[in-house]
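Reviewing the structure listed below.
A single protein chain has been omitted from the complex, and every remaining protein chain is retained in its original position.
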Amino acid sequence: MGVVTNYIKDIQAAITSTYEGMSITFSHLMRRPMTIQYPDKIPVPIQETLPLRYRGILEVDLDICTGCLACERDCPITCITIGIDMNKETKQRYFTHFDIDVCKCMYCGLCSEACPTGAIRHSSEFEGASYNPAGLVRHFAPEPSNLYKPKKGGETEDKLIAKVDIGLKYLDEFATPDGGGAAEEKE
Amino acid sequence: MTDYAADTGFYAEEMTINVGPQHPSTHGVLRFVVKTDGEMINEAIPDVGYLHRSIEKIGEKVTYHGYVPYTDRADYLAAMFANQAFCMAAEKLGNTEVSRRGEFCRVIACELNRLASHLISVGTFGQDIGAMTPFVHALRERESINNLMEEICGARLTYNYIRIGGVGYDIVPSTMTKIAEFLDHFEPIVEEFNRLLSGNKIFIERLANVAVVSKEDALSYNLVGPNLRGSGIKWDIRRDIPYSVYPELDFEVPVGTAEVGSLGDSFDRFWVRIREMQESVKILRQAMTMIPKGPAISKVPRKFRPPVGEYYARVEAPRGDMGFYVVSDGSEYPYRVRIRTGSYTAMSIIDKLSKGIMVADLIALIGSLDVDAPEIDR
Partner (left out) sequence: MQALLDQMIQEGAFAGVPKEVVYTIAMVLTAVVVLSAFVAPLAGVTSWLERRVWARMQSRVGPNRVGPQGILQWLADGIKNIMKEDIIPTAADQKLFPLAPYVVFMGFLCAFVVIPFGESLIVADLNIGILYLLSVTSLVVVGILMAGWASNNKWSLLGGMRSAAQIVSYEIPAGLSVLTVVFLAGTLSMQGIIKAQGWRPWDWFMFHNPFTFCAFFLFFTAALAEGNRTPFDIPEAESELVAGYVTEYSGMRFLFFFFAEWGNLYVIGAVVTTLFMGGWQVPPVTDNPVLLGILQFLTFFLKAYFWVFVAMWIRATLPRVRVDQLMGLCWKYMVPLSFICLLGTIGFMFMDTNSRRIFGAITLGFAIATIINFFRRVGFQFRSAKPEAYWKPHI
């Protein structure tokens, strides 16, 4: 008797579970697909939809870089190489090169957290295809440029004020561990 | 038997098949040398090492802070747990306090990551059995988790979120709301997943009584995590060797209950994972209400030099007990880092379980153990 009951139960279970599964798959015909049709069939470029903390390809704003080398020291994979020299006559220190090898970079974010002015930061850019590895080394100082010296009592030059603000905002919202949360909770 | 071959001229030989390292369902680059008699497997010998990246050795060359992103790569499906295990070891060595909000952020991030990892596990398991739709549904939900992770820490897979002393970034209230929304959406999806896949008669028949691991075997082969709990042993690091704020949270440890077949079969291991996902949702809900205000990370010196010593920290990762053994010689770099992962020990039992099962069952067995190639080789 038990054998026959089990036999019928097996058939019943097979039919009902298939029925149930088919009703679920059918109901999916009426649901919106989750696909994002990158890169063309989307209303806005995908870079604009990424969250603030997104760690994309590194970018450097050399105008507000103090040349403290904190990022170079903190990078676990040594993908940042900075060269600083001093002009003997004017005593002005300048960058000879500031290269980031995007090939090596693992987007850990340690460099941008170490930066005191927010000069090095992650952009929301992630499309970095290149035909040769050498093309992936980003040269941020193509020609020698002077280091930034923070002035006491705030920045005065108009061009730099905006840049410093962007850098500090970035530090506030992204890099400091409780920046975003504290800012929102204050409001 | 030998007479048959002599009489007929047909010699029945054992066939050696190479499963992997580029086989669709070895979850990465695993290799098995399988000796079969037709469809029946006589022996399946795992061959590991195709994904070795010498993460342990790298640990001796980078600073404590700089090593955290490398631990992500030890198991990229559950990067958060490797982060946490290493940071726990480093904190213990350096006598660093972890901020309380940081602990809760860790729990939230880890449990989200556990959901993501288990979704991959049960989804690919369905795919190994031949059900394509549950796999894509699971990946769809994981995509939402990845988006949340992107908001929390800026990366989708290799997070580098948990740092020595706390977490890298605070979880802002707007992200909290999104997590809560996701959990509300996720719970019915698990139910739907169960109706679609777990309750399916074919699925149950494929898994029930296949590759049964007895309690004794599970212990002697050092299975950990859901594989161990699938055999009915209630052992969870979160409960038995408490760390972080898990003692304050209320959650069950699901164990195998011989739901459809015998205790410790493939279905039990699968079912433990499904129920762990539901428990993770519970933990997340609690952690989000209990999270205190304060800094997300405590003050840690930039040059982190722990005193001479050694410590072994272990966490309950999705693939079981994950441990980091860190030896410090007082310098800026660890003297030695040793990683212990669950998948590696799970590989050892495959040889025993695979005797006398079919080729299709071997695939189900690999899927049910949820072995993960990066975690095996490190």
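Letters A and B mark the chains in the order given here, with residues in each chain numbered from 1 onward.
As a convention for this text, a contact is a pair of C-beta atoms (placed from the backbone, for glycine too) under 8 Å apart; a residue touches a chain by one contact, two chains touch by 3 or more.
Everything numeric here is computed off the predicted structure, so don't read it as measured data.
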item: Residue touching the undisplayed chain, where the options are B:Val136, B:Met176, B:Ile241 or B:Val260; value: B:Val136
item: Residue among B:Arg100, B:Arg206 or B:Arg340 touching the omitted chain; value: B:Arg206
item: Among B:Val33, B:Ile189 or B:Met288, the residue in touch with the chain that has been omitted; value: B:Ile189
item: For chain B, residues in touch with the removed chain; value: 15, 17, 23-25, 38-39, 126-133, 136-137, 140, 185, 188-189, 191-192, 195-197, 200, 202-203, 205-206, 358-361, 363
item: Touch list for chain A against the chain that is not drawn; value: 10-11, 18-35, 37
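By definition in this document, only the chains that are shown with their structure count from here on.
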item: Chain A-touching residues of chain B, taken from the complex the two chains share; value: 62-63, 65-70, 101, 133, 140, 143, 150-155, 158, 160, 163, 166-174, 192, 195-197, 199-202, 293-297, 302
item: Touch list for chain A against partner chain B, complex; value: 10, 13-14, 17-18, 20-21, 24-25, 28, 34, 50-51, 53-55, 74-76, 106-110, 113-114, 122, 174, 177-182, 184-185
